[in-house]
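Since the structure comes first, as C-alpha cells, the remarks are kept for the end.
One chain of protein is taken out of this complex; the other chains stay put.
Labels A, B and C are assigned to the chains in the order they are written; within every chain, residues are numbered from 1.
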Amino acid sequence: MTEIAPLLSHINTQCQLLFGQGNVANYIPELAKIKPQQFAMAVLTVDGETYTTGDAKTRFSIQSISKVLTLSLALQRYGESLWQRVGKEPSGTAFNSLIQLEMENGVPRNPFINAGALAVCDALQSRVSAPLHHYLETVRQLSGNSKINFNKAVSRSEFKHRFRNAAMANLMKSFDNFDNDVDAVLSNYCKYCAIEMNVVELAKTFSFLANKGVSQTTKETFISRKQNSQLNSLLFTSGLYDAAGDFAYRIGMPGKSGVGGAILAVVPERYTVVVWSPELNQYGNSVAGLHALELFAKEMEIQLF
Amino acid sequence: MTEIAPLLSHINTQCQLLFGQGNVANYIPELAKIKPQQFAMAVLTVDGETYTTGDAKTRFSIQSISKVLTLSLALQRYGESLWQRVGKEPSGTAFNSLIQLEMENGVPRNPFINAGALAVCDALQSRVSAPLHHYLETVRQLSGNSKINFNKAVSRSEFKHRFRNAAMANLMKSFDNFDNDVDAVLSNYCKYCAIEMNVVELAKTFSFLANKGVSQTTKETFISRKQNSQLNSLLFTSGLYDAAGDFAYRIGMPGKSGVGGAILAVVPERYTVVVWSPELNQYGNSVAGLHALELFAKEMEIQLF
Amino acid sequence: MTEIAPLLSHINTQCQLLFGQGNVANYIPELAKIKPQQFAMAVLTVDGETYTTGDAKTRFSIQSISKVLTLSLALQRYGESLWQRVGKEPSGTAFNSLIQLEMENGVPRNPFINAGALAVCDALQSRVSAPLHHYLETVRQLSGNSKINFNKAVSRSEFKHRFRNAAMANLMKSFDNFDNDVDAVLSNYCKYCAIEMNVVELAKTFSFLANKGVSQTTKETFISRKQNSQLNSLLFTSGLYDAAGDFAYRIGMPGKSGVGGAILAVVPERYTVVVWSPELNQYGNSVAGLHALELFAKEMEIQLF
Partner (left out) sequence: MTEIAPLLSHINTQCQLLFGQGNVANYIPELAKIKPQQFAMAVLTVDGETYTTGDAKTRFSIQSISKVLTLSLALQRYGESLWQRVGKEPSGTAFNSLIQLEMENGVPRNPFINAGALAVCDALQSRVSAPLHHYLETVRQLSGNSKINFNKAVSRSEFKHRFRNAAMANLMKSFDNFDNDVDAVLSNYCKYCAIEMNVVELAKTFSFLANKGVSQTTKETFISRKQNSQLNSLLFTSGLYDAAGDFAYRIGMPGKSGVGGAILAVVPERYTVVVWSPELNQYGNSVAGLHALELFAKEMEIQLF
C-alpha cells in the first residue's frame, strides 16, 4: 500500500498546478475576500493517525459541510420521522433552486440542497431550546477544540444576502413545512455555515462517518451504526449538489462540499479525508479539492465497489 | 454470519405476505398479462455458490436491467468518450420525462433513464455491425445458457407502443445526439428489454459487477476493474429511477430494477443478488423485491458504508 | 339592440341556476367566511347610464382587481421604464407560481400574476411617500365614494398567510428586482386587495378603461389614451391568469378577475361591466361571473374582432 505522508506531499504539488482554474465564491462579499491560492489536506485514519499537507492550520468557512452536522443532530432527535419533512432523493437541480420545491409541494428533495438544510434547521430549532449554543458545543466536542466559533462578519454578510434562502423558507412555510420564524432560523443557519475550522479539526468533527457512528475524538457513539451507514449513502447520492454523480463516478466515496472550498470525503472504516482550496468550479466544488481526492482514491486504490 | 439458504427461505415467506400490494406493469398489453403473485430470488457468491428460493426457474422480461449490459458494451467500445453523449448525474425526474432532456440540450442525465439508454443503444449501434446478434451472444455467454432469447410478442408490443421513446430519440436527433435511424435503434432496444431469463441466469449474467469486472461464468474480464467500480457507482446513484436515494438509504447497494419485476443488486466482492416479483410500486420497482433486498441487507449485516 | 335592463334581469335569473357549482376562495380564513350564493352585476355606459341587477349594494373584496389600479398608478409615474421590472407576456402558469420567476431571473411575466403585482407595488412604494393613503384617496375619487376602505380583518388574515407572496418577493430581491422591505410592501399589498366596493363603485373606479383613459367620475384623464389602450391589451392577453385565452375566446373583452368573486370587463368606448358572485372555478374565476359575461356579450352582440 502507498504511504500516506509522501502521497499527500505529491498531491499538494500536483494541486498547486491547478491554481487559477477556478473562482472563489462571490455571492457574498465576505467570502469573496478570501486569498484564492491556498491548499490543505488532512487524512485521519480510524486508528487515530493524522496526516496533513499544506496550510493545515488555516481555518476556513465550513459552509455547506455544516449541513451534515445539522442533519446528524436532527436525526438524533427525530429518527425516521425526519423524512416526513425532507426527501432522500438526488435533486437533479442546482442547490438553490425553488422549482422542484414548488412542484413537490414544499418538501425538499434531500437535506443537502439549501431548502432541505433549512427544513432540517427548522426541525432542529423546534426541539432544541438553544440551538446555536448546542451546535457550537457539539462542534467543539467533536473537533476537540473548545475555541471553535463562527465568523461574525461572514454570518452577518450571509444573513444580509439571505433573500434566496428566505424565499425557500417562505415557500416551505406556505406548504406548512416550516414551523419557526423564517429569520430566526436563517440567522442560526448563517452562523452554522460561518463556523471556521482547519482541515484537521474538520476531519475530527466528522470522524464518526468513517467509524461506524463513533466519534474518534469523544469515543462516544454520535449516531447509530445504521444511521451512519444511511447518512453515508445519502452523501454518496446527494452530497455534491448536481455534480454528485460525477463525484461518485470519479472518486467513489461519500462526500460533502462547501463553497468555502472544503470537501469532506469518507472511506468507511479507514479514513476521514478533508481537503480545502478556495477556488471553485462551475458547480461550486473546489477545483483542487476534487483533483486531490481523485489522486488520493487512485493511489490508495480505494474502490468501495 | 447468517446462513444464506434458510435466510432466503425466510425472505420468501415474508415477501409472499406483500402479494397484492402493487400492480404489474400495464403500459404495454403483453407485460400486463403476467401472473402477479410470483417470487424468486437468487444469490450468487463470488466463490461460485448459488442459492435460490421461489420460482427460480421461471423466466421473465429483464426490461430495464438490459440497460446495464448495453452500457457495459458501449463502455467497452467508447471508454470515457461515451460521456459526451450521456451524463452521469441522477435525474431527479421520472424515467421517461422529456423535460430535462430539452432543458439540457438533448444530453440525457444518465444511462439508466430511457433517453440515456436510447443514446447508449444508438452509440452501440454505430460501432457494432450486428448489434442484436452481438447482444444476444453476449447474454448467452455471460448467463451460461446458449438458448437465452427475447420474447417476440413482448418486443413487438413494446415497439408498437414506442411513441414516448420515439419522442425522446427524435428530440435527441434534433440536438444532433442521435446518429442512427430512430426506428432501427428502437427495434433493437425493445428486443434487449424483452430478453427473458430466470433469477439465476440473470445473476450469472451480471456476476462481473460483484467480481471486479470478471465474469464468473466465462472467467474473463468483461470490463476493467476501474470501469466496473464506476459502473457500480452509477448504479448506486441512478439505478432505481427517482427512488435511487431511497434504495441507497434503505438497502445501500448498487442496484438496477426493471418493470418486469426484477431487481439486480451488488455486494462488491461478495454477492450478486437477483430478486423477482412482478407487482410494482408507484416508482416502477418490485414491492416484494425491495422488501427482500432490505431483509437480505439487514440479516447479512451488509453495510458498505 | 337589446335593452340592457331586462337583459341583466335575465342574466341574474340564469346565473342563479349555477349556484353550487363552484367554491368560495378558502386560502385565507376570512375570505372563506363569505356567503356563497350571491350575485350582482353593473353595467356603466360611457354616456353615464348605470344598470344593475342583484345585490348591487353589497360590498366585497376586490382582491386581484386592485392590481389594475396599482399598475395604472405605477404607469403614471414610470411610463415605459416600468417594463424593466415586469414583462408584458401571458404567463402560461398559475398566478402564484415561482417556477417561471426563477427561470426568468426574477422578472415576473406580467403585472397581473402575483409576482408581477408585487413588483409593481414595490415600484409604486419607491416613488409615493404614503402609498396606502394615496391608493385609498385614488379609489375614493374614482369610485365617487369617500368612504371606501379596506377590510381590516381580511387584510390582516392575508398578511398572516403571506408566505407564498413573501417567497416571491424574496426571490425577486435575490435578483435585485425588489427594492423595499418585503413585509412593508406586502402589508400594503394585502390592504389594496382587501378594499371593499360594490359592483357600481367598482365599475365607476375603472370607468376610464372604456373611456379612453378619462374617468367618468372625475371627468379627468387618469392615464393617457395610448396607455389606456395598452392596458386593455394587457388585460386581454393576461387578465384572467391561465384562463385568459379561454376568456378571450368565449367573451372577447379585456377583463380582470379577483378571488373575491368579481370580474371586471371592458367594452371599449361603450361599457364598463362588473359582475360579482363568490363561487369560483378551478382557475379562481367566478363561475356565475363568467356565465354572466358570456350571456351579456352574446345578447349585446359584442364582437371586438
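Note that a contact is a pair of C-beta atoms (placed from the backbone, for glycine too) under 8 Å apart; a residue touches a chain by one contact, two chains touch by 3 or more.
Since the structure is predicted, the reported quantities are computational estimates derived from the model, not experimental observations.
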Where the missing chain makes contact, among the chains that are shown: B, C
Residue among C:Val46, C:Leu132 or C:Leu304 touching the omitted chain: C:Leu304
Residue, one of C:Gly20, C:Gly79 or C:Gly245, that touches the chain absent here: C:Gly245
Residue ranges of chain B at the interface with the undisplayed chain: 97-99, 102-103, 161, 163-164, 166-168, 170-171, 173-174, 182
Residues of chain C in contact with the chain not shown: 87-93, 100, 109-110, 225-226, 228-230, 232-234, 236-238, 242-246, 248-250, 252, 254, 266, 268, 303-305
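Keep in mind that, in the parts below, only the chains that are shown with their structure count from here on.
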Each chain counted as touching chain A and chain C at once: none
Chain whose averaged C-alpha position falls nearest the assembly-wide average: A
Centroid comparison with chain B (C-alpha atoms), farthest chain: C
Most contacted chain pair (by C-beta pair count): A-B
Distance from the mean Cα position of chain C to that of chain A, given in whole angstrom: 47
Between chain A and chain B, centroid-to-centroid distance (C-alpha), Å: 32
Chain centre separation in whole Å, for chain C relative to chain B (CA means): 55
